[in-house]
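Subset of chains shown; positions unchanged.
Each chain carries a letter (A and B) given by its place in the written order, and its residues are counted from 1.
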Amino acid sequence: MHKRTYGIFDAGEILDEPREECGVFGMYDFSGEENVAPSIYYGLLALQHRGQESCGIAVSDTNGPKGKVLSRKGMGLVNETFDEDDLDSLCGNIGVGHVRYSTAGASTIENAQPLVLHYIKGTLAMAHNGNLVNSPELKRDLSRNGAIFQTTIDSELIAYEIARARTATRSVEEAVSLAMGKIQGAYSLVIMSPRKLIGARDPFGFRPLCIGRRGSAWVLASESCALDTIGAEFVRDVEPGEIVSISPRYGIRSDRSHCQRSSKTARCIFEYIYFGRADSEIDKISVYKSRIQAGRFLAQDSPVDADLVIGVPESGNVAALGFSMESGIPFGQGFVKNGYVGRTFIKPSQHSRESAVQVKLNPLRHAVEGKRVVMIDDSIVRGTTSDRIVRMLRDAGATEVHMRVSSPPFLYPCYFGTDIPEREQLIAYRRSSEEVCRLIGADSLAYLGMDRLPQIVDGLPICSGCFSGKYPIEPPTEDIRGEYER
Amino acid sequence: MHKRTYGIFDAGEILDEPREECGVFGMYDFSGEENVAPSIYYGLLALQHRGQESCGIAVSDTNGPKGKVLSRKGMGLVNETFDEDDLDSLCGNIGVGHVRYSTAGASTIENAQPLVLHYIKGTLAMAHNGNLVNSPELKRDLSRNGAIFQTTIDSELIAYEIARARTATRSVEEAVSLAMGKIQGAYSLVIMSPRKLIGARDPFGFRPLCIGRRGSAWVLASESCALDTIGAEFVRDVEPGEIVSISPRYGIRSDRSHCQRSSKTARCIFEYIYFGRADSEIDKISVYKSRIQAGRFLAQDSPVDADLVIGVPESGNVAALGFSMESGIPFGQGFVKNGYVGRTFIKPSQHSRESAVQVKLNPLRHAVEGKRVVMIDDSIVRGTTSDRIVRMLRDAGATEVHMRVSSPPFLYPCYFGTDIPEREQLIAYRRSSEEVCRLIGADSLAYLGMDRLPQIVDGLPICSGCFSGKYPIEPPTEDIRGEYER
C-alpha cells in the first residue's frame, strides 16, 4: 500500500487568509475584592481571533507583597491552555493577558506573552500588539551596553527601553514616555506595575486599544468586543500616542505628549476589513458598518447581473450583505463551513483525493445550482483557495461566478504587524486584475478601489501600505523578521 | 477575595440545543492499494456535528491475516484524537469509524465505538447510530444465557444478537438479518467483517445512511456531506430496512427482507430541522431546502411587520433566509458567534458578571439598532438562552423582537436517539405559546405547525414523536436510559 505523509496545518493557511498578530487585555479592580483572572480569561476568549498560537495571563495582588506576580503561559488556544485550577491559582486584583500569532519572532513558548520582568523598580508584566521598525537599531544599541535577549520578540526591546528609562525617572509612566521616544513602529501596550495598570498606543494608532469599566474595575482591551463579553461598558479609545495610567490613587491619568495631529495618524485599514471582530468598534468606527460599506461600494463600482450574493465564510459575509443591500440581488448562504476543524487538522497528503479546502468548506448545491453567483471575499493573498472555491461553486452548479474582493490587491509588505507573504507569492504581484481573474477561473473579478478605503472608515486617517507601498513611517532598510531561530 | 468555582461545559448546553447522538462511516477499497484510515478521518471530521464526545477508527487489511483489526478510540474531537502517527499505524484497506454523543450509556472510553469484537467467526468491528426500544428485554434474555456486558450501550446488544445468530447462519449478512428480527428501534449500522463491509438501516429509517463511491472504493456514511468531503460521489441511500453487503467478490448485494411499505417508514424529522448538515441530502431530500421551506412556512403562517430577519447562529440561519425570501424582509447578521469556544470552556461562576451565552454570542449593535427584528431559531428546548438572547438584542437597540421557531414545541421524549431533557425542563411543557413568549420576553412567538412538518420534506413519512407523542413503534415501558453508571 502507499505510504502517506501528512502535516498539521493551520486554518488561516488553508483559506489563504492574512494572519493577525496579537490581542492584549488588562484589568484592575480598585476594590481589591475581585480576582481578575477569570475576566481576563473571558476577555482573551473574545480576542482569540487576533492570535491562536500562544496565550498567557499574569496577575498580582495589590494588597499583597509588592512585585509578586503569578503567571501562566502556554502554546495553543485560551480554552486549551487554562483550566479551572489555573484560574483559581492566578489570584490577584490586577492583571494582563495576551493572545499571540507570531508575525516576527519564532513560535515558541519563550516568545509567549505577557513578558514578566524584574528590573530596577521591581516587577512589570507587559503585553504587546504590533511590530517595531527600528528594532535592529534598538537591539544594536542595547547590545553595546551589554543587554542580553532571551526572546526574539520586539516586546523585549520595549521592556529594555522602559527599564533603562526607569533608572532616571520618577514613575513608570514617565519611563514609558521616554521609551516611546526611542521605539518606532506599531505598538499597543498593556503594562502592569505593582500598583498601576498602564496602556499606551503608538502615535500613529496602527493597532487598536480601548478602555472599559465594570463596577470598581477598569479594563484595557484590543477590541471593544472583549468589553461586551465580560459585561464591561465601553469608556473610550486610547488615543494614538496616548499613555493612560490607571490607579486607585489618581484614577485615570493621561499623558498625551506623544500625540500628533489627528491627520498624521494611521490606523491599519485591515483591522476593519479583516482582523477586527464585526461587533467591535475601533476609534468610533463600527467594523461591521465599514464592511457593509465596502460591500456597497463594490456593488456601486463593480456591479454585475446575478441571482445570488454569497460571502466566503466567515469574513466575507458582512461585505456580501452590503453588496446585496446595495444591488438588490438576494443574499444567500453559499457554503457550509466545518466549524470543528477551526484550527488544526491533519493535512491531506499530496496524492490524496481529499483537499484541505474541501474539508473546511462545502458548497450548498441547492443554494447555488443554476444561479449566477457573486462571491465576496475580504482579500486574496496567494489565490490558491480562490481558485479552488470558484471550481467548487461551478461543480455545484453555479452558472457564473463573479468574485468581488472587499479590499484592494495585496502588493507590498507590512512592517506593522500583519503577516503578508513574500511578494513573489502574492497573486496580484505583477499581474493585472484580468490575469488574476483567469487564474482563479472566475467570470469576473473586481477589487475595492484604493480611494474607497478612507471612505469605509468615514475619512479616518489610515495606513494602507500593504496595498499602496506608501507607509506613514519610513520602512526599515534591514530585514526585521525572523532574525533568530530556535 | 471571593473564591469562585467553575465548571467546564458544553456548547450545546449553553445554546440550549438538542444534542445529537452519533455518526458512522465505513470504507472498503477493493484494489487493496489504499489505506482507508485517512479518508475515514476526513469523513468523521465532516460528521463531527453528529457527536463530539468520543470517536474511533478500526481498520483491517483484507490481504493480511484474517481477523486482524487495528483500532484506536479516544474521548474528544476527531482532530484532537488522531495524529499522523495514528493514521500511519492504522494500516488497512477496509475500515469503519464513529463519532459519538451519548444519548444512552455513560460518557466513558469503554462506551466509545467502533466496537471491536471477537466471536465465533472471527472478528467484527461495528459502528452504530440510534437507540433501541427493547434493550431491557434483549439484555434480560442474553443475560439469562450467560452474557456479560462490558459497556452500557445498545450497540453491544446488537453485537451479541449478531454473534448468536452467526452460530446458525452461513454469512454475516444473514446473521445481521436474523438479529434485525430481534432488535427494535432506531439503528444505522456499519459493520466490518474480515472481507465485507456491511450497512444496515432499521425498517423505519429513523437515522440516515448512504452509499458512495470513489474509484475502486465504496463508502458508507451517515450523511452525504461526508462523501463530498472525501471527494466520493453519492450513489444512493441505504433504504429503511435494507442490508447492503459490499465485497470485491459480489460487489454490492442487497437484502430487503426487512423493508416495509414506504408509507410505514418514519425518518426523524429533526435530522432535517437541526441535526443534519445543510449540505447533506437525506433520502433524496436536501436538508438546506427543507430548512428554507420551514422558514417560508413560518413567514406564511406567522407573518410579522419587521425590518430585519436574523437567525440564531448557526442552525437558525437557513430558515431565516427562507423567512426573508418569503416575507421580503431583508436578511441580516444579528450576532457574532465566537468560533473558538466551539466546544468547551470554563463556565462563568454563579456570581460572575460574565454569562456563558455572552461569551459565545454577541449581538451586532450596528445591525439591529432601531430595528424591528424577526429572530429565527430551529427549536426551543429549556428556553434558558432564548430569554437571554432576546434581552441581548433589546440591549443592542432592537425595538421589537419577534421569535419564530422552525419546529413545533418539544413536548415528549424521544426513544430513538435524540437527547431531550425531562418534560419538566421543557419550556413548552404545560405552557401556552403566549406564556412561553412572555417568559422569554419576546414581542411575539410562533412555532412551525405540526402539519407543516411533512411538507418541508416533500411528504416523506416522518417520525415527529417528540412534538406529538405519537411514535411509529410502541415506546418502551421501562426506562431505557442510564441504567448503569461508571
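The rule we apply is simple: contacts are C-beta pairs under 8 Å (C-beta built on N, C-alpha and C of every residue); 3 or more make two chains touch, one makes a residue touch a chain.
Predicted model, so just to flag it, every value in this text is computed and none were measured.
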Entire complex copy count, 2 subunits given: 4
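Here, only the chains that are shown with their structure count from here on.
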Chain A-chain B separation of Cα centroids, rounded to whole Å: 36
Chain B-facing residues of chain A, complex: 1-8, 32-35, 38-39, 41-42, 45-46, 48-49, 52, 77-79, 82-84, 87-88, 91, 93, 214-215, 225, 228-231, 277-279, 286, 288-289, 314, 317-318, 321, 325, 330-333, 335-336, 338-346, 348-349, 352-355, 358-359, 362-367
